[in-house]
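Here the complex is missing one protein chain, while the rest keep their positions.
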Amino acid sequence: MLKVGLLGAGRIGQVHAVNIAGHPQSTLAAVSDVNMPAAETLAAKFGARACTSEDILADDSIDTVLIATSTDTHSDLIEAATASGKAVLCEKPVDLSLARAKACLEKTRPSGKPVMIGFNRRFDPNFAAIRAAATAGEIGKAEMLAVTSFDPGPPPLAYIKVSGGLFRDMMIHDFDIANFLMGALPKSVIAVASSLVDPEIGAAGDVDTAVVTMTYTDGRIAVIRNSRRAAYGYDQRVELLGSKGLLSAENVLENTVSKATKAGVVSAKPEFFFLERYMRAYAVEWAAFVDAVLQDTPVPVTLEDGIAALALAEAATTSAKTGQPVAVEI
Amino acid sequence: MLKVGLLGAGRIGQVHAVNIAGHPQSTLAAVSDVNMPAAETLAAKFGARACTSEDILADDSIDTVLIATSTDTHSDLIEAATASGKAVLCEKPVDLSLARAKACLEKTRPSGKPVMIGFNRRFDPNFAAIRAAATAGEIGKAEMLAVTSFDPGPPPLAYIKVSGGLFRDMMIHDFDIANFLMGALPKSVIAVASSLVDPEIGAAGDVDTAVVTMTYTDGRIAVIRNSRRAAYGYDQRVELLGSKGLLSAENVLENTVSKATKAGVVSAKPEFFFLERYMRAYAVEWAAFVDAVLQDTPVPVTLEDGIAALALAEAATTSAKTGQPVAVEI
Amino acid sequence: MLKVGLLGAGRIGQVHAVNIAGHPQSTLAAVSDVNMPAAETLAAKFGARACTSEDILADDSIDTVLIATSTDTHSDLIEAATASGKAVLCEKPVDLSLARAKACLEKTRPSGKPVMIGFNRRFDPNFAAIRAAATAGEIGKAEMLAVTSFDPGPPPLAYIKVSGGLFRDMMIHDFDIANFLMGALPKSVIAVASSLVDPEIGAAGDVDTAVVTMTYTDGRIAVIRNSRRAAYGYDQRVELLGSKGLLSAENVLENTVSKATKAGVVSAKPEFFFLERYMRAYAVEWAAFVDAVLQDTPVPVTLEDGIAALALAEAATTSAKTGQPVAVEI
Partner (left out) sequence: MLKVGLLGAGRIGQVHAVNIAGHPQSTLAAVSDVNMPAAETLAAKFGARACTSEDILADDSIDTVLIATSTDTHSDLIEAATASGKAVLCEKPVDLSLARAKACLEKTRPSGKPVMIGFNRRFDPNFAAIRAAATAGEIGKAEMLAVTSFDPGPPPLAYIKVSGGLFRDMMIHDFDIANFLMGALPKSVIAVASSLVDPEIGAAGDVDTAVVTMTYTDGRIAVIRNSRRAAYGYDQRVELLGSKGLLSAENVLENTVSKATKAGVVSAKPEFFFLERYMRAYAVEWAAFVDAVLQDTPVPVTLEDGIAALALAEAATTSAKTGQPVAVEI
């Protein structure tokens, strides 16, 4: 039974709290948040105690922490937690800076403690099924990957300004999915990008619409399409073409109802955003982490994976600015 | 090469003319119609001659006739054509009277000429695929059939009054599909029916909404649902549940386009009515008839099949009136 | 905050426990089960106490009970719990005997305590959306309902023998959905049924394949199809045809992945059985019950609803035996 300290009682922390409490082999022992009342409310619901993150890290009865705080604290908390001998599941990204993320890896590695990065989409049953089928050879040799990833709407401009930009903030998930499904890093990244959704985003130096093409040493190709606005909801699809067929993961819809009238057949939209679409993925993610920690096997998403996705985001950011292909190096 | 005389140059006759001319082993030699200018226009388009039906039947160079005239002439024309030594494809139904249809069979049989009834739906690629898969054992032993068959809207009241009623006019197609897919006649028919679409239909002594349940000697069950009005188009579906799975034929849609917006995802309606939905079936039907005649093999839909469907229609008509199950006899 | 006593710690009790604990306005206070260790394990996970059902009913700090025990105890427990002043959510059915269920209603009514019957399917987001759209007039006047309800496989024969038969045990859910969606009781029920799945079921006096047609005083028609075996999983669909269109609820699939190869396009099966398909419905059901109790509004599924479904099951059982339509009386 893992005793878990949860750092961060915000929206995503609350999702994790339910999964920690609901898992047969983990209990929620403590919750911290910079907003202490939030920590208290959440802790009370599950019979845990509310305290500071320092208290949690200092508590030897807690063997595991889940980091769901703001991005700028991730690297520091990963280092502190592993130094305290705790297993770590940290929300993505490791850091907005590739250099800082690499330093975190260097500092953390000697502890030997498991550190898993919360790329939740790997645990989406649909994307996981694509990977399983591809790995089992069901479509022969993979040749071309296409990732479609559109948000229902842009975040507040204030957030955009500190987000690190579309490639680091939004497409980083898709870079990780590409790494997950292609099983290799690309050798080259070409990005084209515009600000079409909101001119303020462009004025702030960011883009809201982008296409990235990646080529691999063996000739395979991957394409990622991002938009900050899909009026119909969260659009999250993947297609993998292989020598013997095509694997596709379609959107998860709000319901299975259709209405046929003179005006056509109307069916439901995709689940609205990540909390709806990936609700189940978060539970599967937590279960995978618990399994790895309890069975002392490698975590399914490593700090290195977090760094790899970040490296692709940096390459794409450069390519979009220069208009030139950028070689990938880690 | 079959030389074909087409009796009837109306809407459905025109469809047949294209298929006759387009088939590599048949040519359209002559066209007749009670409306002679209609026959002339159609004949001219395909280099055929326009004449009376008597001329066609008397023309020894014509070896095949396609009967696409009004229902009340079918039996007489089948008898006359086979007596003239011609192979016959006749539009459904054989007759509105079961007794007359049986008499037609008795009179026609001695000629030995092929007579095929135009139950076009058997040649719909979807329903044909259901039958092929069922026959190949792909769902094990069939157990329950469900036929959904809704028209886009009711025909004119004047037509309703001479139609023979919903079971003989509309559901007769579905009875034939049931016979086609179940490979046996039911032992009992139970019908419930209402006039919900248009009270005038009820006032005329007919119904517009009906459900028929049929049971078979081996315990299998079939359900047919009919409505004279589906606001969204022609609804033509079939489901066959077997011990190892389910076969379903969905509607054919007008196109494959969908539009996702805030209001939901809108896709196309089913093809509007039988000319659209079964356009391809008519061509396949003609090809099957040509094959049978040229290769001297049994036609795929016999006069007996036409009689069987009519017998079920009579049983259903009785059941709907009495509220009691009716045993099927032919 | 409702303090809840859970009677029954079996498979379905465990599902309810999670929903009770996860709801912001309810807590799990106590758990009972004839198998005490099962109660203890479940109680421990959520910080509740394990005790006997008598203890729960006697505990004045507990204001609500959820009855998830075996069917033969439902009526007694409903009576005892309401007599103890507790609000009740009881799993379906009220009882296998219509007379006993009616007696339970008589005895319970004076308490004035809310009693809700757990017809979980009403809370399925898909069926609920059908009802909402129909009520909002989106398809005009409803005319024909079709309910498809196939289990993935038959239960053990021992269960069949005490189940009350297919109509009371399995189709009762579909009768309730028909009542829910048609907003009225039918006037007449016609059932046809066979034992096709397993001859042992027939030998035990039950059926495994059935079609029920119900007619309403205003001419509307409903059809329910049941089979104890759908090799591909739990098949749960509803279609409602109205004067202006058709509402359909399709199955919920295990995932959204498809694989296109030379052999065709393979996609996922329906969710395997009720625990998977209706997992979300159970949570919505609990939330609806909590709302009704806390706001002192009528519960959305009443004891009378439970009796109505049971009355249809009895009528269908009789019809299947006699081969005659049976008038519905309550």
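Note that the chains take the letters A, B and C in the order they are written out, and that residue 1 is the start of every chain.
Note that a contact is a pair of C-beta atoms (placed from the backbone, for glycine too) under 8 Å apart; a residue touches a chain by one contact, two chains touch by 3 or more.
Small disclaimer: the values here were computed from a predicted structure and weren't measured.
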| item | value |
| --- | --- |
| Touched by the hidden chain, restricted to displayed chains | A, B, C |
| Touching the absent chain when the full complex is considered, from B:260, B:293, B:313 or B:328 | B:260 |
| Touch with the omitted chain, as defined above, among A:230, A:253 or A:266 | A:230 |
| Hidden partner chain, touching residue among A:36, A:146, A:204 or A:279 | A:146 |
| Which of C:97, C:261 or C:318 contacts the chain that the document leaves out | C:261 |
| Selected residue (touches chain absent from view) among B:32, B:53, B:149 or B:251 | B:251 |
| Missing-partner contacts on chain B, residue numbers | 18, 21-22, 24, 45, 47, 125-126, 129-130, 133, 138-139, 244-252, 254-262, 268 |
| Absent-chain interface as seen on chain A, which is shown | 139-141, 143-144, 146, 148, 150, 190, 192, 194-197, 209-211, 213, 215, 219-221, 223, 225, 227, 229-232, 235, 241, 243-246, 323-325 |
| Missing-partner contacts on chain C, residue numbers | 230-233, 253, 260-270 |
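Definition applied: only the chains that are shown with their structure count from here on.
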| item | value |
| --- | --- |
| Centroid comparison with chain A (C-alpha atoms), farthest chain | B |
| Closest chain to global C-alpha mean, per-chain Cα centroids | C |
| Computed distance of Cα centres, chain C from chain B, in Å | 42 |
| Junction residues of chain B, two or more chains touched | 230-232 |
